[in-house]
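Before we start, here is the structure in question, set down as structure tokens.
With one protein chain held back, the other chains of the complex are shown just where they sit.
Up next, subunit A:
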């Protein structure tokens, strides 16, 4: 492992040390060219078939892409997606903490919740949420099994929108809870122990030490779930909630006898939102990966200037900096094992 790292050119070493790199003819790879051409031709055929087929009615697609009902549908879809994800994340953290609790009641309730909401179809759950005002016509606040103080008509409180939002959120929370649990479990117990030894309270340890590091594991699948939720919102017709993009476009499609172009309109909007979400996901993952990604980065940006000049203790700051970048170069080569504690000697 280490000898291999020595053989590769050191990117971070002093430039005067750099030897003349080897000049060798590459291995001929005709297969690469052939496969690339084949795939490009196939892709061109697919694109051509899409653009030139008059049945897709691209002019209609373009017309309705900016239709006011469609854009409003996009808005409702976004509200449902982010609203339900926000509720679900809070619930999921709660469920995951309950799952790790010492209290057996907390543990079992969390387990049963996840079991039920993962074990039944989201469509069925949404239908039930739509029927809640039939099943429970009255809601009341009061002492459990005792007197009631406030009584509501369920239909007034849980409208179709709230039924859809809660239905999506409660289902999603079960999946996210498992993701959060895996994330919390991925943090080295030594982290919590070190914080405990410093006298921090358990709630602080969770919030300041464990959760931020768990986010590195939690963020990528949560981004995935958000993108998945974007499409799952199309199921709220089961409630029925009829303002989001899929229902809005299919309604127009039925009315104008042009279902295909309107399906494409919805698909394009989903694609666009997904693309934006992917950009956001990249930045969120980068933020929570701080201090962990590769180790091949320098000190935090905009910092590290003030100390390096004056106070250099023994060997001088310059020598140390050279040493660090050499480490970084070795790690960057990707030939060593990914252990932040390992100091690699070339």
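The definition used in the following text is that a residue touches a chain if its C-beta (ideal position, glycine included) is under 8 Å from a C-beta of that chain, and two chains touch if they have at least 3 such contacts; residues count from 1.
Definition applied: contacts and distances are computed from a predicted model.
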Taking the list "Ring-1,2-phenylacetyl-CoA epoxidase subunit PaaD", "Amino acid ABC transporter ATP-binding protein", "Response regulator" or "Protocatechuate 3,4-dioxygenase subunit beta", the UniProt entry for the undisplayed chain gives the protein name "Amino acid ABC transporter ATP-binding protein"
Among listed residues A:48, A:138, A:155 or A:204, the absent chain is touched only by A:204
Given A:60, A:77, A:213 or A:246, the correct residue touching the omitted chain is A:213
Missing-chain contacts on subunit A, rising order, are 188, 190-191, 193-202, 204, 208-209, 212-213, 216, 288, 290-292, 295, 297-300, 303-304, 307-308, 311-314, 317, 320, 324, 327-328, 340-341, 343, 345
